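With one protein chain removed, the remaining protein chains of the complex are shown where they sit.
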Amino acid sequence: MTMLEGRTGSWEVVIGLEVHAQVISNAKLFSGASTAFGAEPNSQVSIVDAAMPGMLPVVNERCLEQAVRTGLALGAKINLHSVFARKNYFYPDLPQGYQISQFEEPIVGEGEVLVDMEDGVTKTVGIERLHLEQDAGKSLHDQSPAKSFIDLNRSGVSLMEIVSKPDMRSAEEASAYVSKLRSILRYIGSCDGNMQEGSLRCDANVSVRKPGDELGTRCEIKNVNSLRFLRQAIEYEAARQVEIIEDGGTINQETRLYDSGKGETRSMRSKEEAHDYRYFPDPDLLPITLTPEFVETQRAALPELPDEKKNRFIADYGLSIYDAGVLVAERDTADFFESVANGRDAKIVANWVISELFGRLNKAGKDINDSPVSAHSLGGLIDLIADDTISGSIAKKVFDDMFETGKEAAIIVKEQGLEQVTDTGAIEGIIDQVIADNPDKVAEYRGGKDKLFGFFVGQTMRASQGKANPGMVNDLLRKKLDG
Amino acid sequence: MSSELTGLTLATARDGLAKGDFTSVELTQAHVAAVEAVRPLNAYITETPEKALEMAAESDKRIAAGKAGAMEGLPIAIKDLFCTKGVLTTAGSHILDGFHPTYESTVTANLFGAGAVMLGKVNLDEFAMGSANMTSYYGAVENPWKRKDDKKTKLVPGGSSGGSAAAVAARAALAATGTDTGGSIRQPASFTGIVGLKPTYGRCSRWGTVAFASSLDQAGPMTRSVRDAAIMLGAMAGFDPKDSTSMDKPVPNFEAALDGGVKGMRIGIPREYRMDGMPAEIEKLWQQGIGWLKGAGATIVDIDLPHTKYALAAYYIVAPAEASSNLARYDGVRYGLRVPGQTLQEMYENTRAEGFGREVKRRVLIGTYVLSAGYYDAYYLKAQKVRSRIAGDFRDAFDHVDAILAPTAPNAAFGQGENMDDPIAMYLNDVFTVPASLAGLPAISVPAGLSAEGLPLGLQIIGRPFDEETVLRAARSLEDAADFDTKPDFIAGR
Partner (left out) sequence: MSLDKATVARIAHLARIHVPEQDLEPLAGELSTILDWVEQLAEVDTDGVAPMTSVVEMTARWRKDEVTDGDCAEDVLANAPEAEMGFYTVPKVME
């Protein structure tokens, strides 16, 4: 267990997360306005979203489906009866004066997420609940010295709030949990997981305690929008709390904001005034009733989930746990791998995808979907290695070329004449020349300096411009030098 | 001629238009003049004579083309709680200053689609909160009726649909829309000697009607005959996919359901409605009603509605709670009044302090309190459970009876300014109307007689959910027997 060392001993950090994930749907949760990102101000707003007098909400079935699909993917209990409630507070980007959310009866109950840590340990993080709610609009404070500008385009977009249990004990665990959750959401297509655009945001509840003690007073860090900031914010906050307690102080339960510029959390005094949300069931909406058949239909339509896929990759392809985990993190990557691995040596394919393709994509800042080398093309390259047309080292060069030009491996090999030399006579000729050029080294080798064998292999390969078949070079060299 | 036209019912005017006795433009002109003539009553907030005449001209064309709708060419008043496209909509509140909706409420759209002509928007208690039409920012509405021995005292028309009631009673509209949350259609109908029908919750769409208490609000017709109520309800009602609480049920032909009488019908008389201190004349009227229905062949059955006593208290928790949330949108940001402030919070607090009247503020504060942390269970949740009890009482009763007969209100119209110091005394006006509202049941008030002071009194028929047909049929029978034809003191054109 990760502990935080203070002056008075070890401290345990306790973290629970509330993740707000924007549901992928065409229209908003309770209105027919579009959810598309980045339109002109107030252009994706219906008079329902603007809370004009007499306007009423009607629930979007896709949002219910998405919540249920997500609940099923989290192995959670689906509540066949759930209720939308009003959360009342005033804010200019909250047009109704209340947010329609779910309070006492959420659509999804308890579930869990398995999180693989780097040290190979799998951690189980409990899910407390998942509920649907409306997003608020956007307030812009820096457009004018005296005014805030209000854009309601986001107002009413459907969010899922996924609340974890306080099961995480380090910033790394919290970050790995969000990362895994994001992977699951993206797999099933219920949220695009884009933290930069705000489609996935999280609030972290952090407290510290001496091991075995009761839970400490927690602070809530609001609206963290990247995994790095999440780790930094938790680490800063935990250290801050330990310092206060060790100095004899107490922690105030409060809402704090992470300032990524300064790398610190600070109290949001404006939010400190006592909130009293006065939740009550929204009388404009009837209770949501799901049938068991509906839930089963959603379950049947779920794709293979990351954990299932990982286990299958390990079992069917013989991949290592690590490689399987890396490949399944994104569904597109897993699909890419499987498409290449089909009919080929899966371990070799995994190696190419993880070490070569990911490396280059990362460097180029590209996504697997924008990869210049298609699954089909990478397969072609690996086939050329398998049938001894090219050597592994030539293949890496060919791959670089493919990544640059998008050409097929076979064409590059042909154009540049990179086919492997497997003609015994030709290789022997090169070897003879190498031996003739290095009489001293030959003498040393034959005098017992075995290590020099590698030198001859290198010289031979270089003389063949890397095209000689390495196995044949080995065999023929031994014959000539030892023979 | 013109007072003859304004004295018609929807049914007789419809027949006259069909026969070509007069045109809709003539009918509307007569009503436009009547609207002007009743200005002293302060029934209308906004008069729309040009729009009315335009609509009437269109109606005449449709009538000529044989394409008349159910309300074709009939001039009516619209309670100023219904949003009307391009026409000032106030809810009787300062806070909606200058609000011109860009949309039409479903109910008014349905009515206009059926050919109805809009004379204007009529006054109401602010946000429909009141039982005397004394709380409107646009001033009190005066009842066209006067006491027999006191022609000076101005009386209230009841509320909240007081403008609707006064306009219809004074012949300044053939009919009007009303909304009923705890009695706001039935009580003013009783106070002004007209018919007021609150349909089953879910029968008329709430979309585009300014919300007071979402689980109770229901639009309905206010007319001068039961037949008219049937005609108009048919045009207002209908499933609306934009309202999640709207019932997907076909709208029956209510007018056709009027005939048949109450022979064989079982009419329940709830013991618990005989309350302490109920005026003798109300009791007498009720007995009279029982006699009429019995005489027409109905079987009278005593029933129990044991939780009646608690209905009013439950109502005055549930309705303010919902209202406190429904009225949060009036914040000076997107429409209506904005009173400036140094900060956003000041702007909110100033706008809402100045924009809302005293009764609205009182209810918003009560509603805020009963929903607040620590009190929710004791007040709101308890009230909703009591409400379940009340609905259960009715369900049990309807196992034995087809409809229930009760008084509409515990008294006749009172003077302006009376009952104003004691909110609870005012709330008691709703004692007979609130139970059906809490249970979502259809209920109608029919003028049945006069008080000792010479003021109209109504009797109420309550029915099973979505059984407006039985309610209308029983009401028609009462109307027949009562033969109420006394006119108010103040009638347009007289």
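Here are some notes:
Every chain is named by a letter (A and B) in the order it is written, and numbering of its residues begins at 1.
Assume a residue touches a chain if its C-beta (ideal position, glycine included) is under 8 Å from a C-beta of that chain, and two chains touch if they have at least 3 such contacts.
Model, not experiment: these values are computed from the prediction.
The missing chain, though absent from the display, is touched by one residue of A:M3, A:M117 or A:L140; that residue is A:L140.
Touch with the chain omitted from the figure is made, among B:T223, B:S244 or B:N419, by B:S244.
Shown as candidates are B:S205, B:S225, B:S324 or B:N429; the residue that touches the absent chain is B:S324. The hidden chain makes contact, of the residues B:S164, B:T177 or B:S215, with B:S215. Among A:A27, A:M168 or A:V473, only A:A27 touches the chain that is left out of the view. Residues touching the missing chain, restricted to subunit A, are 25-27, 31-34, 40-50, 58-64, 83, 90, 92, 139-141, 143-152, 268, 270, 276, 278, 281, 283, 285-289 (touch as defined at the top).
In the full complex, subunit B makes contact with the omitted chain through residues 98-100, 102-103, 200-202, 215-216, 241, 244-245, 247-248, 307, 309-310, 313-314, 316-317, 324, 328, 331-338, 340-350, 352-353, 356, 361-362, 364-366, 368-369, 372, 379, 381-389, 391, 423-424, 438-440, 465.
Following the convention adopted for this analysis, only the chains that are shown with their structure count from here on.
Between subunit A and subunit B, the centres computed from C-alpha atoms are 58 Å apart. Considering their complex, residues 47, 50-59, 86, 88, 90, 92, 95-98, 148, 150, 276, 278-280, 282-286 of subunit A touch subunit B. By the touch criterion stated above, subunit B contacts subunit A in their complex at residues 82-83, 89, 91, 96, 99, 101-103, 105, 206-211, 213-215, 241-245, 321-322, 324-325, 327-329, 331, 333-335, 344, 348, 368, 371-373, 376, 380.
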